[in-house]
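Single-structure report; data block below.
Left out: one protein chain. Kept in place: all the others.
Coming up: chain A.
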Amino acid sequence: MLVLKVGFGEWLERSRSRRNPVTPVLGGHPRVPQAEAYQKLMAGKVDIKIEVIAQADAQTKITLVNRAKKGWPDIIFGTAADTAQFLDPSNGFAADLTTTVSKDIFTGFGEGNSDCLFDGKYYCLKNDLANTVLWYNTKIFKELKLTVPTTMEEFAATAMKLKGTGYSAGAIGDQNYYASFLQSSECPLAQITAPNTVRIAPEDPKCTRVSKLVQPLLDAGVVDKRSSFDAGFIADVAKKNKVAMTLGPSWFGDFVIKPADSWGVPAGEIAAANMPAWGPAPDDRSGAYGGGVFTVSSHSAFPQAAADAAVWMTTSDVMAKLETTPTFPAYGPANKLWEARISVDPYYASNPYPAMAAGANKISQVDRPVRFPFVAQIGTVLQAGINGGGTLEAAQTDFAKSLQNLAPSSGYTVETK
């Protein structure tokens, strides 16, 4: 979680130093190099203070400074769900960016900034997209004479061909099951149908078709009930290079499949293909596992400078560089520069960019960022159900029930049909 504080010039900085203490930079956050580049660029013009806090602490921090009525960061990096909480009148931290950010910028984002659109206004700027694609091992596919699936039915059929071969079609026991399967299927679990009304309908055919398709794969042992990050799955399957294919977000390649301390799949074997479609368009959406946003404070003493900083963080050419922006930029022009880098990355067996770009424009918008802790419930209920060996149908139903119980505590009326 990245927190930026901005101010104009040294003299102004001195005058407000009591309200804006210098805060340390703690290393290790992927967005820190981006922020440091901006800090360097604006040296002498705008003073940038960078602070790193745990992502899970974003809402805590804002709630506390709201309570103290001072000490707000000017910009905060987090999730669109955080923004949904921040723009609620009971919180009020998120600023409406309609007037401080130019229309050209919003146009440049295209669909990339749709997570930040609430009731016709933009309350954040999307940093990166994490749409799901099909990652597959070209060497294993060649060895087993498999063809790359283009539909979910083909995905299931291809996965079934792995039975008895010792190869796997990936692990689903974490948020990936929601993102790659339920969300891409447009299962309504956080669908905003009216202001403060959310539809959570696990019996919708677009939910039930998911468990019907995946349960046989789980039963056959060709998809794993563990997480892609599970130490056991990594040791037993991934590190042995036994993952023939997996659905996963665009960052899986660089952050999960490639690193030697993760799956450590050798160079030249991995490729990305378009997210398999549940049906013909428009039933061909992708899901999203992650993707951060910058939210600007409505309390900032320098609203334009704060908005400009958020714009730069999400749109600058620095976004194209690996060391500053390791994930798929949401802003179109920055994304093009990033493409130039990833498309020639020798690690991949073929250019993974086209598949990433194809899915980026098709992220399902049925489920929306909501004020209640949706993602936490994935871990508590959905993931726990899958890891525990129960049926997917039961895990989905329990997950939906927990959301139906939780949503009213954040002021939502729940529709279940």
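The working rule: contacts are C-beta pairs under 8 Å (C-beta built on N, C-alpha and C of every residue); 3 or more make two chains touch, one makes a residue touch a chain; residues count from 1.
Convention: contacts and distances are computed from a predicted model.
Per the UniProt record, the absent chain's protein name among "YCII-related domain-containing protein", "Membrane bound protein complex subunit mbxJ", "Sugar ABC transporter permease" or "Lactate utilization protein C" is "Sugar ABC transporter permease". Contact with the chain that does not appear here is found for just one residue of A:79, A:185, A:274 or A:383, A:383. Although one chain is not shown, part of chain A still touches it, namely residues 54, 56, 59-60, 63, 67, 85, 88, 90-91, 173-175, 225-226, 230-232, 235-236, 371-373, 375-380, 383-384, 387-388, 402, 405-406, 408-411.
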